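Provided herewith is a single structure, encoded as structure tokens, for subsequent inquiry.
For this depiction, one protein chain was excluded, whereas all remaining protein chains were kept in their positions.
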Amino acid sequence: MNPSGLPPLASLPGPQIRAVHDELHGDLLELSMGPHHPSTHGVFRMVVTLDGETVVKLKPVFGYLHRNHEKIAEGASYLGSMPYTDRLDYLCSMTNNWSYALAVERLAGQAVSERAEYVRVILAELTRLLNHTCLAGFLLQDGGASGTPLMYAFREREKILDLFESLSGSRMMCNYQRFGGCRADPSPAWLDSARALVDGYGRFLDEYEALLTGNEILMARTQGIGRLSPQLAVSAGVTGPMLRAAGVGYDIRKVDGYGFYPRFTFRVPIGADGDTYDRYMVRILEMRESIGILRQALRDIPAGPILDPKAKQRGLRPKAGEVYSRIEGPKGEIGFFLISDGGPNPYRYRVRPPSLINLTILEDMCLGQSIADSVVILGSVDIVLGEVDR
Amino acid sequence: MSAGPTDAHLLERAPFLLRDWLTHALPEPLRWFANTLIAIAAILAIFGTLFALLTLVERKVLGRVQNRPGPNRTGWFGILQPVADGIKMLTKEDIVPRAADPLLHFLAPVALLGFSVLTFAVIPYGRDLVAVRLDAGVLYFFAAGSATELSIFMAGWSSNNKYALVAAMRALAQLISYELPLLLSAVPVVLAAGTLSAPDIVESQGGFTWGFVPHWHVFTPWGAAAFLVFFISALSESNRSPFDLPEAESELIAGHLTEYSGFKYALFFMAEYFGMCSLCGMAVTLFLGGWQAPLAALEFIPSYAWFALKLCALLLVFIWIRATLPRLRMDQLTRFAWKFLVPLALVNLAASAFWSLSFGWAGPMQALRWAIGIALAVGPFVLLGRRLGAGIGPRTYRYA
Amino acid sequence: MLGTGLLQGLAVTARNFLGSFYDRRRFVTTQYPEQRTALPEAYRNFPFLVCESADDPMGTLRCVACQICEKECPPQCIYIEKSKDKKPDANGKPQIYPAVFDIDTAVCMSCQICVEVCPFDAIKMDQVFELAATDRFGALLMDRHALAKPNSYFQSIHPTEAGEVDSRLLAARLAAEEKARTAAAAKAAPKPAAPKPPAAPSAEAPKPSPPLA
Partner (left out) sequence: MSAALAIVALATLGSAAAAMLGRSLLRSIFMLAVSWAGVAAFYMWAGAQFVAFAQVLIYLGAISMVALFAVLLTRQSRDEASPPPAALRRAILAVVAAAGVAAVLLWAVAHSPLAVSGSLAPATSVRQLGFDLMGRHAAALLVVGVLLTIALLGAVVLAADGAQERPGDEP
């Protein structure tokens, strides 16, 4: 008996793991991809049943990154949960912050200063650029390109993160929005560097599309793969670029018109087939629209206070009531449902995670496709496990 | 081993002088044996260091393409990186899964490396600088190349891992379906050169027309098409970028290499790089005029230098393609081979037959000959390409 | 024709490969230990306690152990024990000081909420990120001696923010002294002008501006 009290290895009966040959009786081979797998975007597991190369059954298993975010939020103050919202979709902390701040502002009935609304739109669109560029990079990484598109995407992402860092203090964990406005006022120098970045982004996108969009291998690997019908998308509650790629033109920036979006002119691209290529192209076109919004917002951002001075942050005790507010995050509709009982901490705190809800129909898209396709389809769904597991 | 060119200048005869200086004291039968040993040692040493450098150059080029420096911490420009990798591989524990088939698990890398090293024997590195002068050298090259498939399947099957099993199946299908276009694209060269022996093929590509256009096969219409097919098949035979399906990182982790670690893992990589070098060497020999100089004026540079230059150029293109292209799917890969490369190679066979039959045409007929040649090369490429990429194309999008 | 997209892609990678040798935009790596990128002024990492003078840090701590940051800190990584006695602070008023002030930097996620809620500007965000330690527990638990840093250091890392804080504190101190002077004058002069209504002095006494609530 070795010190750890376990029986010595040699004494265990024969090979524990079932030899692969037995399973070959039936034609089906059960393969567990993840949670430790190079292309599952974090700790996500797909139990795939293969008939040769084609997927016969796919069971997504997640929960490995569950941190009990919502229960902790019930114990913490309203302000105390703000830094935790950065860790939901850790690629897009600014939009998570904004959605939470919007919910609390509606709950507590606080007004938001005009300059802060403009800054929030600018930061949300910058996050959309960052997220969609990374998506294209990850999609190609799953498709097998050895890192080149991903490195170009990260090069551009770093420029945007430098802007976030010089404004909020941290690249990814910004904790920047407050109830009634934003924490720090962007300096004119910051606005100029933001304008420079936005101007240069169009040229980067052209080079990126030259590398990817016309690439026959990418088109062969993604066109007609993982088709999503509009009816299934709507009934499954899919939102964001995946829904628009399936042909349903539903964009919360247009529907709700929150945060001065009606002041900016922009279009919402729609896909026709709803396959993986459409999901990729819709995101590329959305980036070009975001550049347009950013130019307009950066051109006519008004002066004025960044934070409404009367807005209460610390001991905020909103009156009893409940609110559900949502914004168009890069991955879809990210919403917060808060119930307040008048106390310093929320009675119920619920996050609507777009990644998780978009992920529920992964099996419908992967059935009948090959195992290599299921990896590319998972990549096109664009999930971040922080948001899926909360 | 031949006596070597007697008339050429010093640099050209340097390898032979060195060899003779080493073995002049030995009696006759022993000297032949010593010469062969020296040839083997030279090949292994040169291609061993080329393998080490290639791993470094690949990571540097990949880095530079991705706007980053690549390894530069070990040694001057990361020059000691291969040494560091080698030591790491040697000191890593060699784990053999308990349910694996120990004999086959051990034999797979050995067989793979053995067969891929065999192919170096017939490639002519310079004028009279070939290890074994076989008159069926090209056939020998492809025979040794085709035996590697067995060992990749052995590796995949014996490690008793599901990923490795799927990878072994893929490797079998891929290597067999790409061996056919590889051979078929080499046949026109044999038809044009009239011999299967590699040194004679290179000899037949000597000489220049109008003083500066060398007689390389790649500068003929059928030669260019055959070179393209050969190059794509070589990419696939050595499991390189668009076709690296057996060890597809994103879905099969490391494919048939999943259960290998330590020095066996390094052996697999050495075999892959040797395979890549030998296929590039054969491509240079068949199409790019082996050790022939591109310009008459540049004949003073020794022949083996030209071979090395062309080999490195082709290897860089291999790395460049790996840095850019995503991976094909299994059924697309086999469809691409059977419905695009094989018909293209067959039509190209007819084109090169026409080319060699119409050798006597002169004057205006020469232009007609070139026109027909180019038509026979480009026509099927466009037609088959359109049929292959039928459902695929750029799309336009409407806005809500 | 088949392959034009691939050639376009190859052209882009070739341009990047060549560009990386002469074009700064296509070679973005900074070799970290040798070259360092300039940290933006707003950059924040772990908090530190501000003390007025460098030579007697424990004596001149601004912190008055009001434990607001301890309550508000989301991951609860601050631990404070009040002192039994009082010591005069910058304005000369006797204040409680923290006998024990620990921050567990292994738990702290540098979210900067403690800086926001501190009414006395006693805790600010530092910019040091090279904090590798060999011991996972003891070395990362910073006590108040390790946390205290002089106001001059605060000036060096966050110049604009430090400027605002100092001007505000100065204004508050002047207001306090001026109020003390008027209060003393009011006490000294009530005999000759007793009937003057006492309301006047309180009206014009400037209320100390509420710190960032």
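By written order: A, B and C. Residues from 1 in each chain.
Basically, contacts are C-beta pairs under 8 Å (C-beta built on N, C-alpha and C of every residue); 3 or more make two chains touch, one makes a residue touch a chain.
Keep in mind it's a predicted model, so treat the numbers as computed, not measured.
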Subject >> Omitted-chain contact residue, chosen from B:Ala14, B:Leu104 or B:Leu349 >> reply: B:Leu104
Subject >> Listed residues B:Ala144, B:Val166 or B:Leu333, member touching the removed chain >> reply: B:Ala144
**OP:** Just name the one of B:Phe16, B:Phe120, B:Trp157 or B:Tyr178 that touches the chain not displayed here.
**Re:** B:Trp157
**OP:** Taking the full complex into account, find the residue in B:Leu44, B:Ile95 or B:Ala136 that is in contact with the omitted chain.
**Re:** B:Ala136
Subject >> Missing-chain contacts mapped onto chain B >> reply: 101, 103-104, 107, 134-136, 139-140, 142-144, 146-147, 149-150, 153-154, 157, 172, 176, 179, 195-196
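Methods note: only the chains that are shown with their structure count from here on.
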Subject >> Chain contact topology (line, ring, star, complete or other) >> reply: complete
Subject >> Interface ranked first by C-beta contact pairs >> reply: A-B
Original post:
If every chain is reduced to the average of its C-alpha atoms, which one ends up farthest from chain A?
Top reply: B
Original post:
Where the CA atoms of chain A average out and where those of chain B average out, how many Å apart are those spots?
Top reply: 43
Subject >> Centre-to-centre distance between chain C and chain B (centres being mean Cα positions), rounded to whole Å >> reply: 63
Subject >> Cα-centroid distance, chain A relative to chain C, in whole angstrom >> reply: 32
**OP:** Please list all residues of chain C that touch 2 or more other chains.
**Re:** 2-3, 6, 9, 12-13, 16, 28
Subject >> Where chain A touches two or more other chains, by residue >> reply: 148, 152, 155, 211, 213-219
Subject >> Interfacial residue positions of chain C with respect to chain B in the complex >> reply: 1-3, 6, 9-10, 12-14, 16-17, 19-21, 26-29, 31
**OP:** Spell out the part of chain A that touches chain C in their complex, as residue ranges.
**Re:** 76-77, 79-84, 148, 152, 155, 158, 162, 165-170, 173, 175, 183-184, 207, 210-219, 312-314
**OP:** Would you pull the chain B residues touching chain A in the complex into a rising list?
**Re:** 62, 65-68, 98-99, 160-163, 165-166, 241-242, 244-245, 248-251, 253, 322-332, 389, 391-395, 397-400
